[in-house]
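First comes the structure, then the notes that go with it.
Excluded from the complex is one protein chain; the other protein chains are retained at their positions.
Which chain is which? They are A and B, in the order written, and residues in each are numbered from 1.
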Amino acid sequence: MTTSQRRIAVEEAVAYGLLAAVGGYAFVMAFEYDLLNEGNRVGPGLVPAILGGLIALISGTMLVLTLLGHRARRDHGLAEVAQSVVGDAPVPGGPGDVDADDGSGLDIFGRTAAQRMRQLQMVTVALVVALLLVPLLGLLGSLGLFGLFASIVVERRPWLSSLAITATSIAVVYFVFAVFLEVPLPTGLIGIGG
Amino acid sequence: MLDNLMLGFQTALTPENLFWCFVGVFVGTVIGVLPGLGSTTGVAVLLPLTLAFEPVTALIMLAGIYYGSQYGGTITSVLISTPGEAASVVTTLDGYQMARRGRAGAALSIAAIGSFVAAIISLLLLILLAPPFAEFALRFGPPEMMAVMVLGLATIISFAGDNRVLGLLMALVGLLIACVGVDTGTGVARYTFDSIYLLSGIPFVEVMIGLFAVGEVLNQIHEGAARPIRAGFRELMITKADIMRSRGAILRGSFLGFAFGVLPGAGSTLASFMAYGIEKNVSKSKDEFGRGAIEGVAAPESANNAAANANFVPTLTLGIPGGATTAVLLGAFLMNGIRPGPLLFDEQPDLVWGLIASFFIGNVILLALNLPLAPVFAQILRVPYGYMYPLILLTSFVGAYSITNSMFSVWVVLVFGIIGYGMKRLDFPMAPLVLGLVLGPLFEKALVQTSALGDGSLAILLDRPIALTVLVLALLQVVAPTIFSRLLRDRRAAAAQESDLTPRR
Partner (left out) sequence: MKRIIRTTLTATAAVTLLAACGGAGGAEEGGDFSPRGDVTMLVPFAAGGGSDLAGRATAGALEAANGDLNVNVENKDGGSGAVGYAQFLGESGNGQYLLATETALLALPLGGTVDWTYEDFTPIMKIADDFTLMVAPQDAPYETCTDVVDAAKSERIVAGISGATGLDNVVFTLTEQQTGVEFDRVSFESGGELTAALLGDQIDIASLNPGEVIGQLESGDIKALCAYADERYEYDELKDIPTASEQGIDVSFAQFRGVLAPGGIDDAAKDYWVEQMEAAIETDEYTTYVEDNFLQPNTAAGDEFAAYLEDNNTKLQEVLDK
């Protein structure tokens, strides 16, 4: 098994574990709502209890199977997804040549999988930060900042074109949503994008 | 009947009305293209625009907006895998794959053609059969609806592909997410953690934007920027072969869609999911499904549109909205002085037939506008993804905000975006989750009502012939594929044996 396969297996185990926990929690909580109402009628707790129980049961089983190394799903894993996305006409240098299993493939900008993982983390964190800043900068303000960050820092594009593209998209979105559809977008303390 | 329709066309076909219908289609398409904004939100946000007009003009413009925003959602489903509403989730499965293979133009065209054909068929059915269909739909009480929901959930089998357990698991998760919020029957708040925002449950449009739009963006960042798709203009055009191939799918989708759309509730979503499932089962090239089969776009799009029109059967004849969008439209009708109900056709013939005529006109304009534009829209894929994703994220979040005017929606999108990325990474199927999320409340409501009607027992299901029939159908759907494939294998084996016996020339 290659490292990447093992990593997927670990991630799967984590996912099943989480699902089992969520299902179990839902199952236990469901008893706080009545399972059955008077006259044996279906109450508010019955459906969640059954669903939670089933989820906990299935994910628990899958978790055990994954941990025991039953690789039932390996024939239909990430590599196949990448393959089917690219289709039958692999482009040289495109992700068709990326071997998702060894994790060293370069994309068209010549970035390695590790770099891309870093990009993903940066974008995700930046998104969270941007949304947390909304009360301060307004929705368009912070999403504009996020756009700049994504283009200049993450994608490493020239700052002038990034600024132009971001400003244009913000302007268009502002016109469509705030002016045309009259959506009261949050403006923030500074009052951007009212 | 024909006279009435002519009367309708006479009222509707003025240059002014045509112009506003065109504006409606265009604006509706633009709104629908924004991530997450489908026809329900599209009609709701644009409704005030129509209030300034004469009733007929307002209605024809609304029809334009309705069809336009529906199609706009299809465009994003195909191009960036972001459905505008639950009913177009299925379109992303094959539509997006077609786009990734440079066939976005064909996918968009077949969607437009399929929707158009379905619209014409369903409108004819609406005119001819509205009263008997409405009558029939009334016999679907809680037990029957519960059976229909079971049938719908059984279609998950068609989506899970090789891994039914995982499909089932995701559907269960969707159903469980649907349990969050105030239970409508008893008023008990479940899993709300004292947050007022969770009282109305986890909103599925936001979940969809998150899973599909944001999840896909994150996934693409991780997968690495693919080379932009540079298909020639000619390849973007739909071919005669495409149309011939989709013919059956469109017709089946249309009739199936109409049948489900008449039932109040989740008609459109169920119809599109089931249409896809059926095509996948009857198709000669099953393997292509999920990898860009054109029937996989044609069938659900036709079914969706036919169901949307069939939704008007209960809306117009009974005054009972058949779906979320028709509920909004019902409000619009009331504002324009139309009082849908059993007497509508007798009391306000000019308005009703004008309305039905404007449905026809709206669909014609939609086709005329979008068929030539489909290859043009497809050009957007030439833009490298790295340049596009900040814009997709921007519109997704602002679009989500505009649904309820609250930051809660935006956070839901982000959370489910991250979940969606995880699901894509682990190859967990999303369609069953969305189906579960949409059907969950309806299923539970029908279950609770059935149990109340049966005074605590579900045996009532056995007394109702329709419910029983539907349940048997559901069972067949689960069991049939296995039996069929076994039969097929046997026959193939037999045929192989036979061919071995025939002497070779």
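Convention: a residue touches a chain if its C-beta (ideal position, glycine included) is under 8 Å from a C-beta of that chain, and two chains touch if they have at least 3 such contacts.
These numbers come from a predicted model, not from an experiment.
Undergrad: Any idea which of B:Val90, B:Ala130 or B:Leu330 touches the chain not displayed?
TA: B:Leu330
Undergrad: Of B:Leu318, B:Val352, B:Leu367 or B:Leu391, which residue touches the hidden chain?
TA: B:Leu318
Undergrad: Which of these, B:Ile127, B:Val165 or B:Val182, touches the one chain of the complex that we don't see?
TA: Of all options in B:Ile127, B:Val165 or B:Val182, contact with the hidden chain holds for B:Val182.
Undergrad: So one chain is hidden, and I want to know which residue out of B:Ala12, B:Val27, B:Ala44 or B:Leu168 touches that hidden chain in the complete assembly.
TA: Residue touching the chain left out of view: B:Ala44.
Undergrad: For chain B, enumerate the residues touching the unshown chain of the complex.
TA: Residue positions of chain B that touch the missing chain: 44, 47-48, 137-142, 181-182, 184-187, 189, 193, 195-197, 199-200, 203, 264, 314, 318-321, 327-332, 334-335, 337, 339-344, 404-408, 411, 445, 448-449, 452-453, 455.
In this text, only the chains that are shown with their structure count from here on.
Undergrad: How many angstrom lie between the centres of chain A and chain B, each centre taken as the mean Cα position?
TA: 23
Undergrad: Could you please specify the touching residues of chain B with respect to chain A in the complex?
TA: Spelled out, the residues of chain B in touch with chain A are 30-31, 34, 45-46, 97, 100-101, 162-163, 165-166, 168-169, 172-173, 175-176, 179, 183, 185-186, 188, 190-191, 218, 221-227, 290-292, 384, 386-387, 389-391, 393-395, 397-399, 401-402, 405, 407, 410-411, 414, 417-418, 421-422, 424-428, 444, 447-448, 451-452, 455-457.
Undergrad: What residues of chain A sit close enough to touch chain B in their complex?
TA: So the residues of chain A in touch with chain B come to 8, 11-12, 15, 19, 22-23, 26, 29-30, 33-34, 37, 39-45, 47-48, 51-52, 54-55, 58-59, 62, 73, 76-78, 80-82, 84-87, 89, 91, 93-95, 98, 105-109, 111, 113, 116-117, 119-120, 123-124, 127-128, 131, 134, 139-140, 143, 146-147, 150-151, 155, 157, 165-166, 169-170, 173, 176-177, 181, 183-186.
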